[in-house]
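Please read through the structure below; I'll follow up with questions.
And then subunit A:
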Amino acid sequence: MTSLTWTRRRASAARFWRQYRRQRAGAYGLVALALIALVALTAPLLVGGDVRSVTDAPGTALEAPSGRFPLGTDQFGRSLLGLLLWGARVSLAVGLLAAALSVAIGTLIGILAGHYGGWFATLAMRVTDWFLVMPSLVLAIVLATVMSRSVWTVVLAIGITSWPTTARLVRAQTIAVESRPYIERARALGGGHGHVMSRHVLPNVMPLVLSQTTLCISTAILTEATLAFLGLGDPTVVSWGGMLQDAREAGAVSSGHWWYLAPPGIAIAVVALAFTLCGRAIESVLNPKLGAGR
Partner candidate 1 sequence: MTTTVGSPAGAARRPGTTATAYPRYLAGRLGGAAVSLLAVLVTSFFLFRVLPGDPVKAMTRGVPTSAGQMATLRRQFGLDLPLWQQFTDYCAKALTGDLGTSYQFRAPVGELIADKLPATLLLTGVAVVLYSAVGLWLGTRSAWRHGGLGDKLNTGVALTLWSVPSFWLGLLLIIVFSVGVGPVPGLFPTGGMESGDETGPAYVLDVAHHMVLPVLTLVAVGYAQTLLVMRASLLDEMGGDYLTTARAKGLRDDLVRRRHAVPNALLPTVTMIFINLGHVAAGSILVETVFSWPGLGGLFYQALSVPDLPLVQGLFVVFAGAMIVMNLLADLLYPLLDPRVGR
Partner candidate 2 sequence: MSLLTIRDLRVTYGTGTAAVRGVDLTVAAGRKLGVAGESGCGKSTLALALLRLLPPTARLTGEILLDGEDVLTMKWGRLRAVRWAGASIVFQGAMHSLNAVHRIGDQIAEPLLVHRRATPNAARERVGTLLEQVGLPAARASAYPHELSGGQRQRVMIAMALACEPRLIVADEPTTALDVMIQAQVLRLLERLVTEQDISLVMISHDLAVLADTCDRLAVMYAGRVVEEGPARDVYDAARHPYGRALSAAFPRIGDPASRLAPRGLPGDPPDPAALPPGCTFHPRCPVALPTCASQDPPLAPAAPGHRAACVLTTGSPA
């Protein structure tokens, strides 16, 4: 890659950033995400790993919020605030990984189908359409049930059920990019399939992939919470969905312990909303006509 290309790319990244900052909701979302990421990364320092320990929990079971336990305690006497902060790690990690997996599959299939066309594209798009009509949540639940209970299972279950939308979008974009004259030039100069796809198509579909990933993360975080709530998550880790399942099993609903239930749900909603806002902001920067609209 020549330095000229890099200068051009840097300039367009700077332009992107200037336009992004003008999207107020997107800026809020980004700030919220930065704070949450900071909490997730520093959780071991803030609360310590022993917050998860059931045996030497500091409080008694199901204490209401107090000065010592701002959010109360769970049925084992563990601090709910500590668990909430710790849970951010798993929820974010699973959300990010699952979205990354899903978008990676979608991008790969989308680019290949868009680039090669022919029978391969027909086949790939048939499979995509077929996945699109599958009820993805049902499929994810089934996969999570079939495989062993672990974080990776959840990542895999979400990742391989949610890629078709990305594949369709990326394929359309690939076809649009490849119809531009400079691709023709690159081919004429002897650029092979790999060269065209990695050097020309990929950089051009990256912005779309970025916005798709961001939107995908919020869905993935919600699906992770759903699976954990159904008891299909990894029972050894603390996640927000798992906390909700614990709360329900501890009878928080019938005894009206709203303070046990409310915080994890709010945390999920805030993170999912923040990613959605960022994704929409990116979308409207990339496509101003859409941006005015959506």
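Heads up, the rule we're going with is that contacts are C-beta pairs under 8 Å (C-beta built on N, C-alpha and C of every residue); 3 or more make two chains touch, one makes a residue touch a chain; residues count from 1.
If you want to know what made the cut, all candidates are chains of the complex that A comes from, given by their letters.
These numbers come from a predicted model, not from an experiment.
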item	value
Of the listed candidates 1 or 2, the one touching subunit A in this complex	1
Subunit A - residues contacting candidate 1, complex	25, 129-130, 132-138, 141-142, 145-146, 165, 168-169, 215-216, 218-219, 222-223, 225-226, 229-230, 241, 244, 247-248, 252-258, 261-262, 264-265, 268-270, 272-273, 276-277, 290, 292-294
